[in-house]
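Apart from one protein chain that is not included, each protein chain of the complex appears where it belongs.
And now, chain A:
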Amino acid sequence: MFDRYIVCEEGFRALDDGRTGGVVEVRMPYYRGLTLSMVEAVDLVLDGRPVPPARTTFTVHGRTYRFDQLPHTTDDRWEMGERAQLAFETDEPLTPGEHEVAVAVRLRISYMPVPGGGRDTKRLTLAA
């Protein structure tokens, strides 16, 4: 329902902590907030190459989680429309210019017999 809004146009940037990689801001394609234990995946494919979840972290309102922590995190939420930061490591530094960013969100929605979520692909520009 909000698939087209998953990948934010703004906020795409390189990591600034000395590691190689970047940050893309993402929103949940759902009409309410959800406890993080029900966020099953936020998978990133950068320029056609999948980034392993183990090389990504997820930050909501200033709190950062590894994806293997999310299944057991029942005291925090990804709020409706909230811009979360999906940080990712890459082998090589990101090059300035356009990148294709594809994000697939998988959610466990209790009243649905099939996985919820959605996917979105956008071309984002990394400032030089």
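By our rule, contacts are C-beta pairs under 8 Å (C-beta built on N, C-alpha and C of every residue); 3 or more make two chains touch, one makes a residue touch a chain; residues count from 1.
Note that contacts and distances are computed from a predicted model.
Look at the chain that isn't drawn here: its UniProt entry, checked against "ABC transporter ATP-binding protein", "Xylose isomerase-like TIM barrel", "Cytochrome d ubiquinol oxidase subunit II" or "histidine kinase", names it "Xylose isomerase-like TIM barrel".
Note that of A:13, A:55 or A:108, the residue touching the chain absent from this view is A:108. Although one chain is not displayed, its contacts with chain A can still be listed: residues 1-2, 4-5, 27, 31-35, 37-38, 40, 71, 74, 77, 79-82, 108-111.
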